[in-house]
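One chain of protein is taken out of this complex; the other chains stay put.
This part shows chain A:
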(Lines give C-alpha, C1' and ligand atoms only; values in the text may rest on other atoms or scores of the structure.)
Protein backbone atom coordinates (compact mmCIF):
# COMPACT_ATOMS: atom_id res chain seq x y z
CA UNK A 1 0.00 0.00 0.00
CA UNK A 2 2.79 2.33 0.87
CA UNK A 3 4.56 1.49 -2.32
CA UNK A 4 1.51 2.28 -4.29
CA UNK A 5 1.16 5.66 -2.75
CA UNK A 6 4.77 6.57 -3.11
CA UNK A 7 4.99 5.75 -6.74
CA UNK A 8 2.01 7.39 -8.26
CA UNK A 9 2.51 11.07 -8.63
CA UNK A 10 -0.13 11.19 -11.27
CA UNK A 11 -2.64 9.81 -8.88
CA UNK A 12 -2.02 12.63 -6.53
CA UNK A 13 -2.50 15.12 -9.28
CA UNK A 14 -5.77 13.60 -10.17
CA UNK A 15 -6.89 13.53 -6.62
CA UNK A 16 -6.14 17.20 -6.33
CA UNK A 17 -8.78 17.96 -8.83
CA UNK A 18 -11.44 16.49 -6.64
CA UNK A 19 -10.44 17.39 -3.22
CA UNK A 20 -11.04 20.77 -1.72
CA UNK A 21 -7.78 22.59 -1.20
CA UNK A 22 -7.90 22.12 2.50
CA UNK A 23 -7.75 18.41 2.15
CA UNK A 24 -4.41 17.27 0.96
CA UNK A 25 -3.89 14.20 -1.08
CA UNK A 26 -1.59 12.68 1.37
CA UNK A 27 -4.11 13.22 4.02
CA UNK A 28 -6.71 11.44 2.04
CA UNK A 29 -4.61 8.51 1.28
CA UNK A 30 -3.40 8.12 4.78
CA UNK A 31 -6.85 8.74 6.01
CA UNK A 32 -8.19 5.88 4.06
CA UNK A 33 -5.36 3.77 5.14
CA UNK A 34 -6.09 4.65 8.69
CA UNK A 35 -9.75 3.95 8.24
CA UNK A 36 -8.92 0.56 6.95
CA UNK A 37 -6.50 -0.14 9.72
CA UNK A 38 -8.94 1.13 12.24
CA UNK A 39 -11.66 -1.08 11.03
CA UNK A 40 -9.35 -4.05 10.93
CA UNK A 41 -8.16 -3.18 14.38
CA UNK A 42 -4.61 -3.94 13.44
CA UNK A 43 -1.43 -2.18 14.47
CA UNK A 44 -0.35 0.26 11.80
CA UNK A 45 3.26 1.04 11.06
CA UNK A 46 3.62 4.80 10.74
CA UNK A 47 6.24 7.38 10.45
CA UNK A 48 4.71 9.86 12.77
CA UNK A 49 2.69 9.09 15.87
CA UNK A 50 1.11 12.41 16.42
CA UNK A 51 0.19 12.58 12.83
CA UNK A 52 -1.51 9.25 13.14
CA UNK A 53 -3.56 10.28 16.11
CA UNK A 54 -4.68 13.41 14.36
CA UNK A 55 -5.59 11.45 11.31
CA UNK A 56 -7.42 8.89 13.33
CA UNK A 57 -9.57 11.47 14.98
CA UNK A 58 -10.34 13.08 11.70
CA UNK A 59 -11.16 9.75 10.19
CA UNK A 60 -13.50 8.89 13.00
CA UNK A 61 -15.22 12.22 12.69
CA UNK A 62 -15.66 11.83 9.00
CA UNK A 63 -17.00 8.36 9.25
CA UNK A 64 -19.40 9.28 11.96
CA UNK A 65 -20.72 12.09 9.91
CA UNK A 66 -21.53 9.50 7.29
CA UNK A 67 -23.23 7.32 9.73
CA UNK A 68 -20.54 4.70 9.90
CA UNK A 69 -19.06 4.11 13.27
CA UNK A 70 -15.75 2.28 13.47
CA UNK A 71 -17.64 -0.62 14.97
CA UNK A 72 -20.20 -0.91 12.28
CA UNK A 73 -19.43 -3.87 10.10
CA UNK A 74 -18.92 -3.21 6.49
CA UNK A 75 -19.53 -6.04 4.15
CA UNK A 76 -17.14 -6.43 1.27
CA UNK A 77 -18.40 -7.32 -2.09
CA UNK A 78 -17.01 -8.37 -5.38
CA UNK A 79 -17.00 -5.58 -7.83
CA UNK A 80 -15.86 -5.36 -11.31
CA UNK A 81 -12.69 -3.31 -11.45
CA UNK A 82 -13.64 -2.01 -14.81
CA UNK A 83 -16.61 -0.29 -13.37
CA UNK A 84 -18.44 2.33 -15.22
CA UNK A 85 -18.07 5.18 -12.84
CA UNK A 86 -20.35 7.51 -14.54
CA UNK A 87 -19.68 10.52 -12.48
CA UNK A 88 -15.98 10.15 -11.98
CA UNK A 89 -13.98 10.63 -15.08
CA UNK A 90 -10.72 10.24 -13.34
CA UNK A 91 -9.80 7.44 -11.13
CA UNK A 92 -6.86 6.96 -8.95
CA UNK A 93 -5.12 3.76 -8.15
CA UNK A 94 -5.57 1.74 -5.11
CA UNK A 95 -4.33 -1.44 -3.73
CA UNK A 96 -5.88 -4.49 -2.38
CA UNK A 97 -5.57 -4.67 1.35
CA UNK A 98 -2.31 -6.44 1.77
CA UNK A 99 -3.44 -9.17 4.02
CA UNK A 100 -6.52 -9.89 2.06
CA UNK A 101 -10.02 -9.21 3.20
CA UNK A 102 -10.26 -10.48 6.68
CA UNK A 103 -13.96 -10.36 6.89
CA UNK A 104 -16.82 -8.04 6.97
CA UNK A 105 -14.89 -5.18 8.44
CA UNK A 106 -12.59 -4.36 5.61
CA UNK A 107 -13.07 -1.92 2.87
CA UNK A 108 -12.04 -3.64 -0.27
CA UNK A 109 -9.49 -2.06 -2.50
CA UNK A 110 -8.88 -2.84 -6.09
CA UNK A 111 -5.42 -3.74 -7.30
CA UNK A 112 -5.52 -1.92 -10.56
CA UNK A 113 -2.80 0.73 -10.45
CA UNK A 114 -4.66 3.09 -12.68
CA UNK A 115 -7.90 3.32 -10.81
CA UNK A 116 -8.94 3.97 -7.31
CA UNK A 117 -12.17 2.30 -6.63
CA UNK A 118 -13.72 2.07 -3.30
CA UNK A 119 -15.68 -1.14 -3.34
CA UNK A 120 -18.47 -1.43 -0.96
CA UNK A 121 -21.64 -3.25 -0.43
CA UNK A 122 -24.38 -0.96 -1.49
CA UNK A 123 -26.28 0.36 1.38
CA UNK A 124 -23.61 -0.27 3.88
CA UNK A 125 -20.80 1.96 3.00
CA UNK A 126 -22.04 5.41 2.64
CA UNK A 127 -18.99 7.16 1.39
CA UNK A 128 -20.87 9.45 -0.79
CA UNK A 129 -19.95 11.77 -3.60
CA UNK A 130 -21.88 14.45 -1.92
CA UNK A 131 -19.53 14.51 0.96
CA UNK A 132 -17.16 17.39 0.74
CA UNK A 133 -14.42 15.63 2.55
CA UNK A 134 -14.22 12.23 1.07
CA UNK A 135 -14.02 10.97 -2.42
CA UNK A 136 -16.41 8.53 -3.92
CA UNK A 137 -15.59 6.58 -7.01
CA UNK A 138 -18.38 4.21 -7.60
CA UNK A 139 -20.27 2.64 -10.38
CA UNK A 140 -23.47 4.24 -11.36
CA UNK A 141 -25.31 1.51 -9.57
CA UNK A 142 -23.46 2.09 -6.38
CA UNK A 143 -23.90 5.79 -6.61
CA UNK A 144 -27.58 5.47 -6.96
CA UNK A 145 -27.64 3.14 -4.03
CA UNK A 146 -25.52 5.47 -2.01
CA UNK A 147 -27.75 8.37 -2.88
CA UNK A 148 -30.79 6.49 -1.82
CA UNK A 149 -29.39 5.45 1.45
CA UNK A 150 -27.19 8.30 2.32
CA UNK A 151 -29.47 9.47 4.99
CA UNK A 152 -30.38 6.08 6.30
CA UNK A 153 -28.06 4.44 8.75
CA UNK A 154 -26.70 1.07 7.74
CA UNK A 155 -29.18 -1.68 8.32
CA UNK A 156 -28.55 -4.27 10.93
CA UNK A 157 -29.76 -7.11 8.82
CA UNK A 158 -26.20 -7.85 8.14
CA UNK A 159 -26.56 -10.50 10.81
CA UNK A 160 -29.12 -12.31 8.79
CA UNK A 161 -26.93 -11.80 5.81
CA UNK A 162 -24.09 -13.67 7.39
CA UNK A 163 -26.25 -16.63 8.15
CA UNK A 164 -27.28 -17.08 4.61
CA UNK A 165 -24.07 -17.11 2.68
CA UNK A 166 -25.81 -18.40 -0.38
CA UNK A 167 -27.74 -15.25 -0.81
CA UNK A 168 -24.63 -13.23 -1.25
CA UNK A 169 -24.45 -14.71 -4.67
CA UNK A 170 -27.61 -12.99 -5.76
CA UNK A 171 -26.97 -10.84 -8.71
CA UNK A 172 -28.22 -7.43 -9.60
CA UNK A 173 -30.64 -6.78 -12.39
CA UNK A 174 -30.20 -4.11 -14.98
CA UNK A 175 -32.94 -1.59 -14.32
CA UNK A 176 -32.97 -1.83 -10.58
CA UNK A 177 -32.15 -4.48 -8.14
CA UNK A 178 -33.64 -5.91 -5.06
CA UNK A 179 -32.01 -5.61 -1.75
CA UNK A 180 -31.44 -8.67 0.28
CA UNK A 181 -34.42 -8.14 2.49
CA UNK A 182 -36.67 -7.61 -0.47
CA UNK A 183 -35.51 -10.87 -1.94
CA UNK A 184 -36.06 -12.58 1.34
CA UNK A 185 -39.55 -11.22 1.53
CA UNK A 186 -40.29 -12.48 -1.91
CA UNK A 187 -38.86 -15.86 -1.16
CA UNK A 188 -41.15 -16.50 1.72
CA UNK A 189 -44.30 -15.04 0.37
CA UNK A 190 -47.10 -17.49 0.00
CA UNK A 191 -47.38 -16.76 -3.67
CA UNK A 192 -43.81 -17.66 -4.27
CA UNK A 193 -44.12 -20.85 -2.30
CA UNK A 194 -47.02 -21.99 -4.38
CA UNK A 195 -45.24 -21.16 -7.57
CA UNK A 196 -42.04 -22.80 -6.48
CA UNK A 197 -43.65 -26.00 -5.37
CA UNK A 198 -45.60 -26.36 -8.56
CA UNK A 199 -42.82 -25.40 -10.91
CA UNK A 200 -40.07 -27.49 -9.41
CA UNK A 201 -42.31 -30.49 -9.49
CA UNK A 202 -42.90 -30.14 -13.20
CA UNK A 203 -39.32 -29.21 -13.90
CA UNK A 204 -37.94 -32.27 -12.18
CA UNK A 205 -40.24 -34.48 -14.18
CA UNK A 206 -39.24 -32.79 -17.41
CA UNK A 207 -35.57 -33.12 -16.59
CA UNK A 208 -35.82 -36.78 -15.75
CA UNK A 209 -37.19 -37.76 -19.10
CA UNK A 210 -34.42 -38.77 -21.42
CA UNK A 211 -36.16 -39.24 -24.74
CA UNK A 212 -34.42 -37.34 -27.48
CA UNK A 213 -37.09 -36.62 -30.04
CA UNK A 214 -34.68 -34.91 -32.34
CA UNK A 215 -32.35 -37.69 -33.35
CA UNK A 216 -31.73 -37.68 -37.07
CA UNK A 217 -30.87 -41.03 -38.57
CA UNK A 218 -29.67 -39.56 -41.82
CA UNK A 219 -26.78 -38.05 -39.99
CA UNK A 220 -27.48 -34.60 -41.32
CA UNK A 221 -27.10 -33.05 -37.93
CA UNK A 222 -23.74 -34.74 -37.56
CA UNK A 223 -22.34 -32.73 -40.42
CA UNK A 224 -22.30 -29.57 -38.42
CA UNK A 225 -20.56 -31.12 -35.51
CA UNK A 226 -17.01 -30.03 -35.10
CA UNK A 227 -14.14 -32.15 -34.04
CA UNK A 228 -12.52 -35.19 -35.46
CA UNK A 229 -15.64 -37.22 -35.94
CA UNK A 230 -15.63 -38.53 -39.41
CA UNK A 231 -18.43 -40.32 -41.06
CA UNK A 232 -17.92 -43.99 -40.75
CA UNK A 233 -16.87 -45.79 -37.67
CA UNK A 234 -14.30 -45.79 -34.98
CA UNK A 235 -12.72 -48.65 -33.14
CA UNK A 236 -11.45 -48.42 -29.62
CA UNK A 237 -10.01 -51.12 -27.44
CA UNK A 238 -12.26 -52.08 -24.58
CA UNK A 239 -10.41 -54.94 -22.90
CA UNK A 240 -8.30 -57.99 -23.44
CA UNK A 241 -8.98 -61.52 -22.33
CA UNK A 242 -6.07 -63.81 -21.72
CA UNK A 243 -5.46 -66.52 -19.23
CA UNK A 244 -1.93 -67.37 -18.21
CA UNK A 245 -2.52 -71.02 -17.77
CA UNK A 246 -5.13 -71.87 -20.31
CA UNK A 247 -4.89 -69.54 -23.21
CA UNK A 248 -1.29 -68.48 -23.46
CA UNK A 249 0.58 -69.84 -26.44
CA UNK A 250 -2.48 -71.31 -27.97
CA UNK A 251 -4.07 -70.02 -31.14
CA UNK A 252 -7.65 -68.81 -30.86
CA UNK A 253 -9.54 -70.99 -33.27
CA UNK A 254 -13.10 -69.86 -32.83
CA UNK A 255 -15.24 -67.25 -31.11
CA UNK A 256 -18.94 -67.16 -30.39
CA UNK A 257 -21.19 -64.89 -28.36
CA UNK A 258 -23.97 -66.35 -26.29
CA UNK A 259 -27.47 -65.68 -27.61
CA UNK A 260 -29.00 -65.80 -24.14
CA UNK A 261 -26.43 -63.77 -22.24
CA UNK A 262 -24.93 -61.15 -24.53
CA UNK A 263 -21.99 -60.62 -22.24
CA UNK A 264 -20.69 -64.17 -22.53
CA UNK A 265 -18.15 -65.12 -25.14
CA UNK A 266 -16.79 -68.59 -25.76
CA UNK A 267 -13.36 -68.98 -27.28
CA UNK A 268 -11.77 -72.20 -28.38
CA UNK A 269 -8.06 -72.79 -28.52
CA UNK A 270 -5.84 -75.34 -30.13
CA UNK A 271 -2.95 -77.09 -28.48
CA UNK A 272 -0.07 -75.56 -26.64
CA UNK A 273 3.11 -77.00 -28.08
CA UNK A 274 5.14 -75.94 -25.11
CA UNK A 275 2.96 -77.79 -22.65
CA UNK A 276 2.44 -81.33 -23.85
CA UNK A 277 0.96 -82.47 -20.54
CA UNK A 278 -1.85 -79.99 -20.64
CA UNK A 279 -4.99 -80.91 -22.58
CA UNK A 280 -4.77 -80.22 -26.27
CA UNK A 281 -8.11 -78.59 -26.63
CA UNK A 282 -9.38 -75.74 -24.47
CA UNK A 283 -12.57 -73.72 -24.53
CA UNK A 284 -12.96 -70.74 -22.22
CA UNK A 285 -16.11 -68.77 -21.51
CA UNK A 286 -15.32 -65.11 -20.86
CA UNK A 287 -17.58 -62.54 -19.25
CA UNK A 288 -17.72 -58.94 -20.48
CA UNK A 289 -19.94 -57.68 -17.71
CA UNK A 290 -17.52 -57.89 -14.85
CA UNK A 291 -14.01 -56.64 -14.41
CA UNK A 292 -12.79 -60.07 -13.36
CA UNK A 293 -9.87 -61.06 -15.53
CA UNK A 294 -10.26 -64.80 -15.28
CA UNK A 295 -12.61 -66.86 -17.42
CA UNK A 296 -16.09 -67.68 -16.29
CA UNK A 297 -15.73 -71.33 -17.23
CA UNK A 298 -12.79 -73.45 -18.25
CA UNK A 299 -13.43 -76.46 -20.44
CA UNK A 300 -10.92 -78.77 -22.01
CA UNK A 301 -10.71 -81.96 -23.98
CA UNK A 302 -8.14 -84.26 -25.43
CA UNK A 303 -8.09 -83.02 -28.98
CA UNK A 304 -7.52 -79.47 -30.20
CA UNK A 305 -10.80 -77.60 -30.50
CA UNK A 306 -11.18 -76.08 -33.95
CA UNK A 307 -14.63 -74.61 -33.56
CA UNK A 308 -16.94 -73.80 -30.70
CA UNK A 309 -20.41 -72.44 -30.31
CA UNK A 310 -23.04 -71.87 -27.67
CA UNK A 311 -25.90 -74.25 -28.28
CA UNK A 312 -28.64 -71.91 -29.34
CA UNK A 313 -31.61 -73.24 -27.46
CA UNK A 314 -29.66 -74.70 -24.57
CA UNK A 315 -28.11 -71.96 -22.51
CA UNK A 316 -25.98 -74.36 -20.52
CA UNK A 317 -24.31 -76.19 -23.37
CA UNK A 318 -21.20 -75.37 -25.32
CA UNK A 319 -20.47 -77.37 -28.47
CA UNK A 320 -16.96 -77.95 -29.73
CA UNK A 321 -15.66 -79.45 -32.93
CA UNK A 322 -12.22 -80.95 -32.59
CA UNK A 323 -9.27 -81.79 -34.71
CA UNK A 324 -9.87 -85.50 -34.39
CA UNK A 325 -13.36 -85.26 -35.82
CA UNK A 326 -15.10 -85.64 -32.51
CA UNK A 327 -17.76 -83.26 -31.46
CA UNK A 328 -17.83 -82.58 -27.76
CA UNK A 329 -20.44 -81.08 -25.53
CA UNK A 330 -19.67 -79.23 -22.32
CA UNK A 331 -22.26 -78.39 -19.72
CA UNK A 332 -21.78 -75.63 -17.18
CA UNK A 333 -24.20 -77.26 -14.79
CA UNK A 334 -21.84 -80.14 -14.26
CA UNK A 335 -18.78 -79.50 -12.19
CA UNK A 336 -16.55 -81.11 -14.72
CA UNK A 337 -14.26 -79.35 -17.05
CA UNK A 338 -14.30 -82.29 -19.41
CA UNK A 339 -17.10 -82.87 -21.90
CA UNK A 340 -20.33 -84.45 -20.74
CA UNK A 341 -20.99 -85.91 -24.18
CA UNK A 342 -18.86 -86.87 -27.13
CA UNK A 343 -19.58 -88.15 -30.59
CA UNK A 344 -17.96 -91.44 -31.52
CA UNK A 345 -14.82 -91.59 -33.58
CA UNK A 346 -16.34 -93.68 -36.30
CA UNK A 347 -16.80 -93.55 -40.00
CA UNK A 348 -20.45 -92.74 -39.41
CA UNK A 349 -19.44 -89.49 -37.85
CA UNK A 350 -16.42 -87.39 -38.75
CA UNK A 351 -12.89 -88.52 -39.14
CA UNK A 352 -11.46 -85.22 -40.23
CA UNK A 353 -11.17 -81.95 -38.34
CA UNK A 354 -14.49 -80.32 -37.76
CA UNK A 355 -14.17 -76.68 -38.65
CA UNK A 356 -17.79 -75.67 -38.40
CA UNK A 357 -20.46 -76.36 -35.86
CA UNK A 358 -23.77 -74.60 -35.83
CA UNK A 359 -27.15 -75.08 -34.22
CA UNK A 360 -29.92 -74.28 -36.67
CA UNK A 361 -33.65 -74.43 -36.43
CA UNK A 362 -36.25 -73.38 -33.94
CA UNK A 363 -36.82 -74.08 -30.28
CA UNK A 364 -38.82 -77.17 -31.01
CA UNK A 365 -36.99 -78.43 -34.04
CA UNK A 366 -33.32 -77.84 -34.12
CA UNK A 367 -30.21 -79.67 -35.08
CA UNK A 368 -26.53 -79.40 -34.63
CA UNK A 369 -24.86 -79.22 -38.02
CA UNK A 370 -21.22 -80.05 -38.32
CA UNK A 371 -19.01 -80.13 -41.34
CA UNK A 372 -15.52 -81.52 -41.53
CA UNK A 373 -12.78 -80.90 -43.98
CA UNK A 374 -13.46 -84.10 -45.89
CA UNK A 375 -16.74 -82.62 -47.03
CA UNK A 376 -18.90 -84.61 -44.74
CA UNK A 377 -21.84 -82.87 -43.18
CA UNK A 378 -23.63 -84.39 -40.23
CA UNK A 379 -26.77 -83.37 -38.48
CA UNK A 380 -27.12 -84.27 -34.83
CA UNK A 381 -29.64 -84.06 -32.07
CA UNK A 382 -28.18 -82.51 -28.96
CA UNK A 383 -29.79 -85.10 -26.76
CA UNK A 384 -28.06 -87.96 -28.43
CA UNK A 385 -24.62 -87.59 -29.81
CA UNK A 386 -23.92 -91.28 -30.15
CA UNK A 387 -24.89 -91.19 -33.77
CA UNK A 388 -25.78 -88.55 -36.28
CA UNK A 389 -29.37 -88.09 -37.30
CA UNK A 390 -28.35 -87.46 -40.81
CA UNK A 391 -25.19 -87.22 -42.77
CA UNK A 392 -24.23 -86.40 -46.27
CA UNK A 393 -21.23 -85.87 -48.40
CA UNK A 394 -20.90 -82.48 -49.93
CA UNK A 395 -20.00 -83.32 -53.46
CA UNK A 396 -19.79 -80.81 -56.17
CA UNK A 397 -21.20 -82.13 -59.40
CA UNK A 398 -21.62 -85.44 -57.70
CA UNK A 399 -17.96 -86.20 -57.83
CA UNK A 400 -15.72 -83.70 -56.30
CA UNK A 401 -15.85 -83.44 -52.57
CA UNK A 402 -15.70 -80.06 -51.07
CA UNK A 403 -13.10 -79.48 -48.41
CA UNK A 404 -15.06 -77.13 -46.26
CA UNK A 405 -13.29 -74.57 -44.15
CA UNK A 406 -16.18 -72.31 -43.40
CA UNK A 407 -19.92 -72.45 -43.42
CA UNK A 408 -22.68 -69.99 -43.09
CA UNK A 409 -26.42 -70.32 -42.86
CA UNK A 410 -28.45 -67.35 -44.04
CA UNK A 411 -30.75 -65.86 -41.46
CA UNK A 412 -33.88 -67.81 -41.12
CA UNK A 413 -32.88 -70.51 -43.51
CA UNK A 414 -32.27 -74.00 -42.23
CA UNK A 415 -31.87 -75.85 -45.43
CA UNK A 416 -29.64 -73.86 -47.65
CA UNK A 417 -26.28 -72.64 -46.73
CA UNK A 418 -23.06 -71.43 -48.12
CA UNK A 419 -19.70 -73.04 -47.69
CA UNK A 420 -16.25 -71.95 -48.47
CA UNK A 421 -13.72 -74.54 -49.35
CA UNK A 422 -10.00 -74.98 -49.31
CA UNK A 423 -9.71 -74.48 -53.00
CA UNK A 424 -11.02 -70.97 -52.69
CA UNK A 425 -14.46 -71.46 -54.11
CA UNK A 426 -17.75 -70.61 -52.62
CA UNK A 427 -20.50 -73.10 -52.86
CA UNK A 428 -24.09 -73.09 -51.97
CA UNK A 429 -25.55 -76.25 -50.70
CA UNK A 430 -28.83 -77.59 -49.73
CA UNK A 431 -29.23 -79.98 -46.88
CA UNK A 432 -31.58 -82.14 -48.73
CA UNK A 433 -30.25 -81.69 -52.16
CA UNK A 434 -27.10 -81.18 -53.99
CA UNK A 435 -24.26 -78.82 -53.93
CA UNK A 436 -24.26 -76.19 -56.56
CA UNK A 437 -21.98 -73.41 -57.37
CA UNK A 438 -24.75 -71.29 -58.65
CA UNK A 439 -25.85 -68.22 -56.92
CA UNK A 440 -28.81 -67.93 -54.70
CA UNK A 441 -31.25 -65.04 -54.60
CA UNK A 442 -31.46 -62.58 -51.81
CA UNK A 443 -28.23 -63.11 -50.10
CA UNK A 444 -24.91 -61.48 -50.00
CA UNK A 445 -21.96 -63.31 -48.72
CA UNK A 446 -18.45 -62.42 -48.04
CA UNK A 447 -15.90 -64.93 -48.99
CA UNK A 448 -12.41 -65.00 -47.82
CA UNK A 449 -10.68 -66.40 -50.83
CA UNK A 450 -7.32 -67.97 -50.51
CA UNK A 451 -6.71 -65.74 -47.53
CA UNK A 452 -5.71 -62.88 -49.73
CA UNK A 453 -8.67 -61.23 -51.22
CA UNK A 454 -12.04 -60.40 -49.86
CA UNK A 455 -14.81 -60.80 -52.25
CA UNK A 456 -18.39 -59.86 -52.16
CA UNK A 457 -20.74 -62.25 -53.80
CA UNK A 458 -24.27 -61.75 -54.71
CA UNK A 459 -26.16 -64.91 -54.82
CA UNK A 460 -28.26 -63.45 -57.54
CA UNK A 461 -25.57 -63.09 -60.09
CA UNK A 462 -25.59 -65.69 -62.76
CA UNK A 463 -21.99 -65.69 -63.69
CA UNK A 464 -19.57 -67.16 -61.30
CA UNK A 465 -17.78 -63.98 -60.60
CA UNK A 466 -17.75 -62.05 -57.40
CA UNK A 467 -19.58 -58.82 -57.29
CA UNK A 468 -16.73 -56.95 -55.80
CA UNK A 469 -13.26 -57.66 -54.75
CA UNK A 470 -11.61 -55.79 -51.94
CA UNK A 471 -7.94 -55.42 -52.44
CA UNK A 472 -6.74 -53.21 -49.73
CA UNK A 473 -4.99 -55.84 -47.70
CA UNK A 474 -1.32 -56.31 -47.49
CA UNK A 475 -1.40 -59.61 -45.74
CA UNK A 476 -3.55 -62.68 -45.52
CA UNK A 477 -7.03 -61.97 -44.35
CA UNK A 478 -7.94 -64.59 -41.83
CA UNK A 479 -11.51 -63.84 -40.99
CA UNK A 480 -14.37 -61.67 -42.08
CA UNK A 481 -17.87 -61.06 -40.80
CA UNK A 482 -20.86 -58.87 -41.58
CA UNK A 483 -22.15 -56.62 -38.86
CA UNK A 484 -25.37 -58.10 -37.46
CA UNK A 485 -27.03 -54.71 -37.24
CA UNK A 486 -25.62 -52.48 -39.93
CA UNK A 487 -26.45 -53.57 -43.46
CA UNK A 488 -23.35 -52.27 -45.13
CA UNK A 489 -20.71 -52.81 -42.51
CA UNK A 490 -18.28 -55.65 -42.16
CA UNK A 491 -15.00 -56.24 -40.47
CA UNK A 492 -11.96 -58.30 -41.34
CA UNK A 493 -8.69 -59.21 -39.68
CA UNK A 494 -5.34 -60.02 -41.16
CA UNK A 495 -2.10 -61.63 -40.21
CA UNK A 496 -0.33 -58.40 -39.37
CA UNK A 497 -2.55 -57.46 -36.49
CA UNK A 498 -4.84 -55.15 -38.38
CA UNK A 499 -8.58 -54.90 -37.98
CA UNK A 500 -10.39 -53.22 -40.82
CA UNK A 501 -13.90 -51.95 -40.71
CA UNK A 502 -15.50 -51.49 -44.08
CA UNK A 503 -18.61 -49.46 -44.66
CA UNK A 504 -19.94 -50.04 -48.14
CA UNK A 505 -22.09 -46.98 -47.86
CA UNK A 506 -19.04 -44.81 -47.54
CA UNK A 507 -16.28 -46.27 -49.57
CA UNK A 508 -15.48 -49.56 -51.21
CA UNK A 509 -11.87 -48.74 -51.90
CA UNK A 510 -10.56 -48.26 -48.42
CA UNK A 511 -11.75 -49.34 -45.04
CA UNK A 512 -13.72 -46.82 -43.04
CA UNK A 513 -11.77 -47.52 -39.91
CA UNK A 514 -8.65 -49.45 -39.27
CA UNK A 515 -6.74 -50.23 -36.15
CA UNK A 516 -3.59 -52.12 -35.41
CA UNK A 517 -3.57 -54.40 -32.45
CA UNK A 518 -0.84 -53.89 -29.91
CA UNK A 519 2.14 -56.06 -30.69
CA UNK A 520 0.84 -56.91 -34.16
CA UNK A 521 -0.01 -60.55 -33.56
CA UNK A 522 -1.57 -62.51 -36.37
CA UNK A 523 -5.29 -62.15 -35.90
CA UNK A 524 -7.08 -65.35 -36.52
CA UNK A 525 -10.71 -64.87 -35.72
CA UNK A 526 -13.25 -62.10 -35.62
CA UNK A 527 -16.74 -62.05 -34.23
CA UNK A 528 -19.29 -59.26 -33.92
CA UNK A 529 -21.39 -59.19 -30.79
CA UNK A 530 -25.13 -59.41 -31.23
CA UNK A 531 -25.63 -55.75 -30.55
CA UNK A 532 -23.15 -54.87 -33.27
CA UNK A 533 -21.34 -52.62 -30.85
CA UNK A 534 -18.37 -54.80 -30.06
CA UNK A 535 -15.95 -56.91 -32.01
CA UNK A 536 -14.09 -59.80 -30.47
CA UNK A 537 -10.77 -60.58 -32.15
CA UNK A 538 -8.70 -63.64 -31.38
CA UNK A 539 -5.03 -63.84 -32.18
CA UNK A 540 -2.36 -66.46 -32.56
CA UNK A 541 -1.00 -65.88 -29.06
CA UNK A 542 -4.14 -66.81 -27.19
CA UNK A 543 -5.32 -63.27 -26.58
CA UNK A 544 -8.80 -61.98 -27.24
CA UNK A 545 -9.19 -58.28 -27.88
CA UNK A 546 -12.59 -56.67 -27.48
CA UNK A 547 -13.04 -53.51 -29.49
CA UNK A 548 -15.92 -51.07 -29.22
CA UNK A 549 -17.36 -49.96 -32.50
CA UNK A 550 -18.96 -46.58 -32.86
CA UNK A 551 -20.88 -46.04 -36.04
CA UNK A 552 -21.54 -42.62 -37.46
CA UNK A 553 -23.81 -42.52 -40.43
CA UNK A 554 -22.90 -40.31 -43.31
CA UNK A 555 -25.36 -38.41 -45.37
CA UNK A 556 -25.25 -40.00 -48.77
CA UNK A 557 -25.10 -43.66 -49.47
CA UNK A 558 -23.40 -45.72 -52.06
CA UNK A 559 -25.37 -47.88 -54.37
CA UNK A 560 -24.08 -50.35 -56.90
CA UNK A 561 -26.51 -50.59 -59.73
CA UNK A 562 -27.49 -54.17 -59.23
CA UNK A 563 -26.59 -54.39 -55.62
CA UNK A 564 -29.06 -53.82 -52.89
CA UNK A 565 -27.09 -52.99 -49.83
CA UNK A 566 -29.62 -53.65 -47.18
CA UNK A 567 -32.07 -56.44 -47.02
CA UNK A 568 -34.39 -57.72 -44.43
CA UNK A 569 -36.31 -60.92 -44.36
CA UNK A 570 -39.09 -59.61 -46.56
CA UNK A 571 -36.61 -58.84 -49.31
CA UNK A 572 -37.27 -55.16 -49.25
CA UNK A 573 -34.37 -52.80 -48.84
CA UNK A 574 -34.05 -50.58 -45.85
CA UNK A 575 -32.18 -47.94 -47.80
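Points worth noting:
The working rule: contacts are C-beta pairs under 8 Å (C-beta built on N, C-alpha and C of every residue); 3 or more make two chains touch, one makes a residue touch a chain; residues count from 1.
The rule is simple: contacts and distances are computed from a predicted model.
Between the names "Electron transfer flavoprotein-ubiquinone oxidoreductase", "Cell division control protein", "S-phase kinase-associated protein 1" or "Dynein light chain roadblock-type 2", the one given in UniProt for the chain missing from this structure view is "Dynein light chain roadblock-type 2". Note on the undisplayed chain: of the listed residues A:61, A:203, A:237 or A:275, the one touching it is A:203. Taking the complete complex into account, residues 160, 163-164, 166-167, 169-174, 176-178, 183-184, 186-188, 190-200, 202-204, 206-208, 212, 214, 224 of chain A touch the chain not shown.
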